[in-house]
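As you look at this complex, bear in mind that one protein chain is not there, while each of the others sits in place.
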Amino acid sequence: MIKQRTIRLKVNSEQHEAIVEPRRLLSDFLREDLNISGVHVGCEHGSCGACTIILNGELVRSCLTLAVQADGADVMTVEGLAKDGQLHPIQEAFYENHGAQCGFCTPGQVLTAYSLLNRNPNPSEDEIREAMAGHLCRCTGYYSIVESIKAATAKMRK
Amino acid sequence: MKPCAFEYFDPQSVEEVFKLLDKLGDDAKILAGGQSLLPMINFRLARPEVLIDINKLDELDYIKEENGYICIGALTRERAIEDSELIKSKIPILSEAVKYIAFLPIRNKGTLGGSIAHADPSAELCLMMIALEAQIKIESSQDARWVDAEDFFLTYLTTVIEPHELITEIRMPIPAAETIHSFQSFSRRHGDFAIVSVAVVLEINDDGICEGAKIALGSVNPTPLRVAEAEDMLIGKKLDAKLIEAVANETAEASDPDPDLHSSADYKREMARNFTKKGLMQVLKRFEENA
Amino acid sequence: MSKEKGQSKWVGKSYPAKEILRYVRGRGEYIDDVKLPNMLHAADLRSPYAHARIKNIDADKALKLKGVKGVLLGHEIPDISNSFPAAGVSPKLKFYSMAVDKVRYMGEPVATVIAKNRYVAEDALDLIHVEYEPLPAVVDQEKALEEDAPILHEELGTNLINHRVLHWGDVDKVFREADVTVEDRFVFHSYAGTPIENFGVIAKFDPGEDFLTLWANFVGPFSLYFLLAMALRMRENKIRFIVPRDIGGSFGIKCGIFVDIVRIALVAKKYGRAVKWIQDRREHMVGGGRHSGRISYVKMAATKDGIITGIDEKWYEDVGAYMRAPEPACMYRPSGNYVGGYSFKDLRVDANAVALNKLESAPYRGYGCHLVYFNHERILDMLARKLDMDPVEIRMKNLINKDQFPYETPTGATYDSGDYKACLRKAVELFEYEKMRKMQKQAKKDGRLIGIGVAAGVDPSVSNMAYITVAYTPEERAEASYLPKSGGGETAFVKVDPSGTITVSMGTCQSGQSHESTIAQVVADEFGVSPAEVTVIDQMDTATHPFCVSTGSYSSRFASVATSAAALAARKVKEKMVKIAAHVLEASPEDIMAADGKFFVKGSPDISLSMKRVAGTAHWDPGSLPSGMEVGLSTQETFNFETSKTITADDKVNSSNTYGFMVDIAAVEVDPNTGKVDLLKYTTVHDVGTVLNPKFLEGQIYGAITQSIGGVFYEDYAYDENGQMVAASFADYLCPTAKEAPKKLDIGHVETPSPLTVLGSKGGAESSNETCPAALANAVEDALLPLDVTINELPLTPNKIWQLIQEAKEQK
Partner (left out) sequence: MKLEGTYRFNTAQEKVWEVLTNPKHLEKAIPGCEKLEEIEPGKYDATLKIGIAAIKGTYKGMAEVADPQPPDKYRLVVEGGGSPGFVKGEALIELSYQDQRTIVSYQGEGQVGGLIAGVGQRLISGIAKMMLGQFFKQIGKELKSL
């Protein structure tokens, strides 16, 4: 028999309460139970980075986190980045610099860029590539993603 | 790729963990950072009946200096070790090594205790435990014991931890001031499991004489490998190209790697030679810069 | 037909992709985002064995599990579905959507469970007991053709499942008369696109109407929609097939999903339910799709001054356990452009498709071309060395001249336009070839191993369906039952709404190529408005969107054929609007101009009507329309190529419709201690005809070259000697990350517009994926020349290169 658990958490500053099986992955909980479709699932073993979210202020793989572990947590997904309809400068930069092609890895990439620029507002290209290396993108060859992040740093300095 | 069903406990204290372990023993698996365990659970390679999630044990999350040791709580995140000023100043090689662990989001969750309990012979932290002569505190409801890293790892993914036990702390002696180190890691891609990783920690006096030496390798043996023979060759000697060559050869001799998809045993052994050499060269360079 | 550049305001500009506005918000609409009421979830049980007989399957325990709604077993399949046919393959070879009585590769589905969610479905898989009788596996093309090799398909009695000897000119004569010949054996390994979004299917069956609705991240060609209807024993008009608006990457691989669609549709039919199947990463690696591998024996004949006179080659193709259409086209898709950019006339290809205990092969970016160009560009470098010629010089000598276009290749293609030598010259200049050679010499003195590699190739776009029929012998094609195939059309629908806004509907299944924004640019130009005012929906729905068998996103066809269809449709609607404006303004249509959302009389811009007004008239006031003109403003246009002819009796076929060109030059440095290769410089020059959007094209080029860097140095669809796929996760199948990808490419363009397309554009998305592997291999061998190392096998892992260096040392 499977024990269920009630969890309460904040996602993109909205409060949620739900009953989950302990084995339910946070990625599935966000996508299926809360219909937050910006969390993409690409490998479920922590390699591709598509499911990356920000949990209590830190980047984590939602496929390597159990929903029950997010009890009481503050979660941010890519949906939480734009404030009252206004795109975040990083989102603008991805748009202006063709930083996405198929868009599937984009939510994770954007959030990692966001957390990178929060702790290092002026990263070198190597630092950008280092930080983004945890994300696989099969479309862009990463060039336009790196360019987007460079452009975002300029925007955010303004 | 969805986990099998399991029972889940998230105890609030170490005592609670011990109670659970005494009750559930072999059926239970400790969940720390989960960055190695959860992939195995998602693949259904690992099918634990019970998970004991220790992430609420804040008491095991600390880095502190205590009479000549750096003491790190078992639940301390790899990221915290990477960023710790204390470690940067006292054991810089540890901060360097941690950077090679996968990627930031993984290091944000992965813990020191979890990594060494998993005992992957390619894991940077397992290697560092051997190289830094760390001691691991293993506790149970009954008693507490300190185990030297040398004796801690038995073989692939296997340690001396008993089903009813829990790692609570890891401590490592602070290296002498004249210590010069180098950490080398060689992998297919950034963030991959290393084909070989090498830690070189030497104590060199002002005359350039090597007074203490630790050389340890990862992924060339069922457990991280400390090469005493190679270390002995260095004691009382001055580092030079010839000696470095000889020590590197000795290290390669001592490695007993198993082949995998990415590298044959011969290749791994050759890389052990290469990167030991590179490490010793870097130490020599650093010494000359200091002098 | 192609328009001069001056005319276009938006085409040719780096207009940003509107699609990204939803991607950065996490609002893309992918297959897994589609949810239906009380939908069930499917999971497949897959064989751990590469080759085994299924003696018994017992699923009773699984069916008893709470939450499980049903199961479909292999032995049910032949009673409810048909085997998939493939061109040039005996119908005796049975290929179903699931293993029936025998598994032929590790990961082949043997049972499908449907349950309330994927977790429970996977629990149920653990409860299914399969009794296997293991059989010896074969994973090597040449071993599989030996006397005592295990046979995959007993009913055929051989593992050779397709064989053609294609001969143009007189190769034997050429080799008899050759001044010089070179030959070698090459091994091209198997790798794939591994899109980050795995395959996904939703099948909803309505028993009442016997009607099936399908959703899948399928990219076409829609010829396969008819194939899957056949397999399902259903009429096409009983299947509605919807492709989600966004697809998370394909690179050709998602063409292969039709096999899974059939399996999921069958289980949905069996239980009369809606079923969702989302493939996980491990399933994608063992069961998704991969490009074929190839073992080749290549001979090249030439004159003493380096003019290629002929090529004679034999291929053993690793196509896996079955033949998944459009395979065996991995060998034939490039047939028209086998000769690449070179002017030799005599060629023989002995093509052998071999069944192995591996996942079946499927189309992947470059489809067949990268293997052909690897052989030809490698052997050409060997010829150059033998004649002591520079690789650039020997290529320059052999490239087709500008004045030879349109150029008829000996194998039946018509290269529509090009200036190949200009591309090579531009590449040499951008790369600073002479300077780099000097640098290489200097580095050699310092004991550094630096190498330079060149590769050139013709980049075919818009497959002509006829390419598939190369797999048939002329005799087979002569049979009455054989239906000739040709064509490469695409359809667009354009409408102007009563308020003057423009909507375009496409069915080109975009998977990262910014179709919507490109079409917006094209149509905006036609109407003289801004792309922002054009709404484009690129979402195939076979029930409502017009399409033809070739419709889809593959063979770099969009930029060439889809934009042509959209431009034509837009022109037709605009013509009508011009007529209306002329009628209302009492001017003659020839004098009406359109710009900035207005129609005005040439010379007197103040006599004008807004688009809104003209559109309003067409919809609201038909009474004021010219007599006989019908109400409304919409049309559908299909663009097809007159050049899309069927194959001739002597195997000549124009296998594609437009042909671009590219030259790649790479400089690498090899670390002899580790065998690791560093990319020092990479220059790539492309002719894709008219460039529609430089930024989009740049993105495709970076993507293609990064995938090839992956294929050459990191990625390997590795099977062990027992047929176990040992790279079934992203921890072992190593895709390049931002750290391995090139920081900067020097990209150049030469534009020779295609006379065949409306805008002069050609495809450019596969591009360097076809030439990069050869360029890199040539560069690595050039670097290792001082050590006498020959590179004739991929992938070039550090271990492999180190091994080659050790062997070379022992030789000495």
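Letters are used for the chains, namely A, B and C, taken in the order the chains are written, and counting of residues starts over at 1 for each.
Here is the rule we go by: contacts are C-beta pairs under 8 Å (C-beta built on N, C-alpha and C of every residue); 3 or more make two chains touch, one makes a residue touch a chain.
Small disclaimer: the values here were computed from a predicted structure and weren't measured.
J.: Check the whole complex and report which displayed chains the hidden chain contacts.
T.: Spelled out, the missing chain touches these shown chains: B, C.
J.: Touching the hidden chain in the complete assembly: which of C:8, C:292, C:724 or C:767 does that?
T.: Considering all chains, including the one not shown, the answer is C:724.
J.: From the list C:76, C:126 or C:170, which touches the chain that is not on show?
T.: Candidates C:76, C:126 or C:170; residue touching the omitted chain: C:126.
J.: Determine which one of B:5, B:71, B:157 or B:243 touches the chain that has been left out.
T.: That would be B:157, which touches the missing chain.
J.: By the contact criterion defined above, which parts of subunit B meet the unshown chain? Give residue numbers in ascending order.
T.: Touch set of subunit B with respect to the missing chain: 29, 37, 40-41, 43-48, 118-122, 155-158, 193, 222, 258-261.
J.: Could you list which residues of subunit C touch the chain missing from the display?
T.: Where subunit C meets the chain not shown: residues 48-50, 106-107, 126, 132, 134, 282, 285-286, 720, 722, 724-729, 731-732.
Rule of thumb we're sticking to: only the chains that are shown with their structure count from here on.
J.: Pick the pair with more C-beta contacts: A-C or A-B?
T.: By the number of C-beta pairs in contact, the winner is A-C.
J.: From the C-alpha centre of subunit A to that of subunit C, how far is it in Å?
T.: The computed centroid separation for subunit A versus subunit C comes out at 30 Å.
J.: Quick check: how many Å separate the C-alpha centres of subunit A and subunit B?
T.: Roughly 29 Å separates the two chain centres.
J.: Mark out which residues of subunit B touch at least two other chains, giving numbers and ranges.
T.: If we look for residues of subunit B contacting two or more partner chains, we find 1-5, 43, 190-191.
J.: Hunt down the residues of subunit C that sit against at least two other chains at once, touch-wise.
T.: In subunit C, residues 119, 280-281, 729, 731, 737, 739 touch at least two other chains, as defined above.
J.: Would you tell me which residues of subunit B are touching subunit A in their complex?
T.: Those in contact with subunit A are residues 1-8, 10, 34-35, 38-39, 42-43, 51, 53, 55, 79, 102-106, 108-109, 190-191.
J.: Please give the residue numbers of subunit C that touch subunit B in the complex, ascending.
T.: 118-119, 122-123, 126, 280-282, 673-674, 714, 716, 718, 726-727, 729, 731-732, 734, 736-737, 739-740, 797-799, 802-803
J.: Quick check on the complex: what are the subunit B residues that touch subunit C?
T.: 1-5, 43-44, 186, 188-193, 195, 261-264, 267, 270-271, 274
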